[in-house]
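Every protein chain but one is kept in place in this view of the complex.
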Amino acid sequence: MSEEAATPEVLLDIRNITLRFGGVEALRDISFDIRKGEVRAIIGPNGAGKSSMLNVINGFYHPQEGEIWFKGERRGPLKPSQIARQGVARTFQNIALFSGMTTLDNIMTGRLTRTRATMLDQIIWWGRAEREEYEHRARVEEIIDFLEIQSIRKTPVGRLPYGLQKRVELGRALAAEPELLLLDEPMAGMNVEEKEDMCRFVLDVNEEFGTTIALIEHDMGVVMDISNRVVVLDYGRKIGDGTPDEVRSNPEVIDAYLGVAHD
Amino acid sequence: MSDQLLFSIEAAINGLMTGILYALVALGFVLIFKASEIFNYAQGVMALFAALTLVGLQKGQVPFAELINAIFGTNIHEFGWEMPTALALLLTIGVMVLFAILVERIVLRHLVNQAPIILFMATIGLAFFMEGFGDLMWGSDIKALDIGLPKGLSETVDQTTFEWFGYGFFIDRLDVAAAIVAAVLVTALVLFSQYTRIGRALRAVADDHQAALSVGISLRLIWVIVWAVAGFVALVAGAMWGAKSGVQFSLSLIALKALPVLMLGGFTSIPGAIVGGLIIGAGEKLFELWVGPLIGGATENWFAYMLALVFLVFRPQGLFGEKIIERV
Partner (left out) sequence: MFYREVGDFKTSYAEDQQTFPIAFDRWRYYVVIAVAFLVIPFIINDYWEKSVLLPFLVFSIAAIGLNILTGYCGQVSLGTGGFMAVGAYACYKLMTGFPELNIFFVVILSGFVTAAVGMVFGLPSLRIKGFYLAVATLAAQFFLVWLFNKVPWFYNYSASGQINAPERTVFGIAVTGAASPSWATYLFCLVFVFALAWAARNMTRGPLGRKWMAIRDMDIAAEIIGVSPLSTKLTAFAVSSFFIGIAGALYFSVWFGAVEVTEAFGINQSFRVLFMVILGGLGSIFGSFAGAAFLVLLPVFLKNVMVGALGWSTAIAANLELVIVGGLIVFFLIAEPHGLAALWRTAKEKLRLWPFPY
């Protein structure tokens, strides 16, 4: 590899992470990095530990061993809410929207980490709270326009079809204006057209907002098309890491996917 | 042995006896919760309602007498017969089965797939409904219930303990009888769920609703059966309690104590309900004996709830409950 010419800045560095549940090792000695501005895919067969990896990154699971460096600093054992405030947002494999709230309110929750109005401000409303609310609203409206979901702005999300719910969830993550966006199977269960739309959104987010993206995806075509680099997990181990082309020709990866017996 | 220790032992034993009655009410909760994941707040009122019905049938009361008198200006109260206890018990069981069918038809059927907390609140509504309905049907005065169980001080225990320690323990024979009945009931329930077809179906539903449905188990029938069995358990609990302290409204408040019992024991565990009942029964008596006098007494009002609260903070799933695992 010849990337020493212009070493891109590393946003997130995973160093020797091991995660255990009781006696089961979900992740074993995993190391990889995510560079600023890239689209990094995490792939692997079912049960490989991909979702666990995202859960470690956003602090829902705490690994027993290893270090995580974010923006050049070693991260302590923070709570998910604290990590969100540092600029990490994510979407979920099974949609995790707030079903009792409208699309608009769901996306507005993405702005919560940026609220400055105190409780007293909010009780009085006039003044700071109101001003801030409309600033956030304006920003959220840009995201609504970007995702082309203007017409469902005031619909409770529980009533929306699956594809739109996925889009709203992406909107909520984008509203936080994260530096690192984690997408857990953003295209799962979608038809070809919806997948194309979603791909376009992911690429646009990456290019227009400069957001660094780490995504889990099963559709190899999508992964190879949109990601800059790919890390491959299998049974909690890392078996490949590199550009899509490198990964595609890695014999261990091919074994894992085609199920060749190791003797 | 010191007096204080003897008092404590006596209090603990009496507490354990009360605990059995708590456990009996809690048992009804567990049955329904396991089969339908409904937290049936009305279980206590079901016990009250069953006991009221039992007394009413025994004494030959006319149902809704007060209401009928108020509407038609009549003055009827009783049919003027005394029903044999066994027949009254059978008829009460029939009423509880009917109740189970009605609850399934009118309430549960329409609340399938609602959030558990909505179902919980629905059973609170059900409890209030039954409380008013029971009083309308049978009158709200305190009634004595006699189902032919022995009562009063157990002389044998009194004399034996007097010979041993020089201090006779006061143990109510009714409590001993209740303990025996409870033991028989629990054994019967365990046998029922282990060795009968319906029992197996119940356990299948408790394990996984969808899977049970897909192998051809009728969820509705199971719910009716479970509520009927819970109604039967409520009848036993209500009859015991009614025989002990009269059938009255406060019975449903005492039955509320089954809630902390459940929190202690875990919602899904029959042994948990029993052990939890015993811990709380003995615990509150001993606490009242040791600490009560220092802080004004009547600590039984809240001890059970506080114990459960403190306990839960450290072990949210209860003593025997399954560990709660959170997932994303």
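Descriptive notes on the structure:
A and B are the chain letters, set down in written order, and residue numbers restart from 1 in every chain.
To be clear about the criterion, a residue touches a chain if its C-beta (ideal position, glycine included) is under 8 Å from a C-beta of that chain, and two chains touch if they have at least 3 such contacts.
Here the structure is a predicted model, which is why all the values come from computation and not from measurement.
Here the missing chain is touched by one residue of B:G15, B:G56 or B:P260, and it is B:P260. When you scan B:L5, B:L111 or B:V291 for touch with the missing chain, the hit is B:L111. Shown as candidates are B:F7, B:F133 or B:W290; the residue that touches the absent chain is B:F133.
The chain not displayed touches subunit A at residues 58, 60, 79-81, 84-85, 89-90, 92, 96-101, 105, 108-113, 115, 117, 119, 122-125, 129-130, 133-134, 137-138, 141, 172-173, 176.
On the side of subunit B, touch with the chain left out of the figure occurs at residues 39, 66-67, 70, 106-107, 110-111, 114, 116-118, 120-122, 124-133, 135-136, 140, 253, 256, 259-260, 262-263, 295-299, 301-302, 305-306, 308-309, 312-313, 316, 326-328.
Criterion: only the chains that are shown with their structure count from here on.
With centres defined as mean CA coordinates, subunit B is found 50 Å away from subunit A.
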